[in-house]
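Note that this complex is displayed minus one protein chain, with the remaining chains in position.
The block that comes next holds subunit A.
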Amino acid sequence: MASLLQFSKPTDLSGYVLMIPSVSVGNLPQLTIDLLIKTYSFEKIASIWHPAIVSMVGSDPYNSSSSEVCTACEFYSNEKLKIACIQLRSTLDYKLAKKFFDDIYNVIKELQLKKVIILSSAFDYELHNINKERFYFLDNTQNNSFATISNIKQLEMNNNGKYLINGSGFSLNLYDVISRGLKCVLLGKYISEGDNRPDAQSLLEKTFQILDMQKKLKNIEYPSSWAYVFGGPPPIGIY
């Protein structure tokens, strides 16, 4: 099999925080990563190949005049923020998913990262009391700072002694694998399908809060590919 990560130049990611989105309700984690990449001008540093990733190609989602092709899974980073992220624009072949989790764990283990944050989202009908916290987390770092953050709760195990988050895709499975040997946080928000742009913004803000980087928050910029969230412009001929 081809190597999973192919860096475009020598890169040292030691001490970086890595964010990985899980394919989940409203594609919220992917939207959040899109906002992060666009707002903070992240640089694409590597392509990712794995047969488990359902392939997808399109034009550069952040720059409509670029001739670059975007693929289903790409690796970005920002040197100033010391944050790297994986953008997964497609889904995984469930038969190969386990191999993908193991392979990605083996690769990122070598990068000497500070921490991995898995972003996810869950169906908000799971929230029986809408006044309760809308964000949830799981953490293997034993970090007490979560107690000082508002509107967030730690996930609780169900009666079978397992965590269950409906609509969160592979986030728990990936968390289980990565937390075997790396510091890992699973962070998500209860949402419903629809226009999830505000949710993405709030998840990004919450992520920065957890990283204690609120001062680095900037005015959010939407990628140009979001211009057609509700479809393209109407043809002039209809008027």
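A few remarks follow.
Just so we're on the same page, a contact is a pair of C-beta atoms (placed from the backbone, for glycine too) under 8 Å apart; a residue touches a chain by one contact, two chains touch by 3 or more; residues count from 1.
Please note the rule applied: contacts and distances are computed from a predicted model.
Considering only "RuvB-like helicase", "Proteasome assembly chaperone 1", "protein-serine/threonine phosphatase" or "Signal peptidase subunit 3", the record for the omitted chain gives "Proteasome assembly chaperone 1", by its UniProt protein name. Note that of A:9, A:80 or A:95, the residue touching the chain absent from this view is A:95. Only one of A:11, A:59, A:140 or A:202 touches the chain withheld from this view, namely A:59. Screening A:69, A:130 or A:157 against the full complex identifies A:69 as the residue touching the chain left out. Contact between subunit A and the unshown chain involves residues 1-2, 6, 23-27, 47-61, 64, 67, 69, 71-72, 89-91, 93-99, 101, 121, 123, 162, 164, 166-170, 173, 193, 224-228, 231-237.
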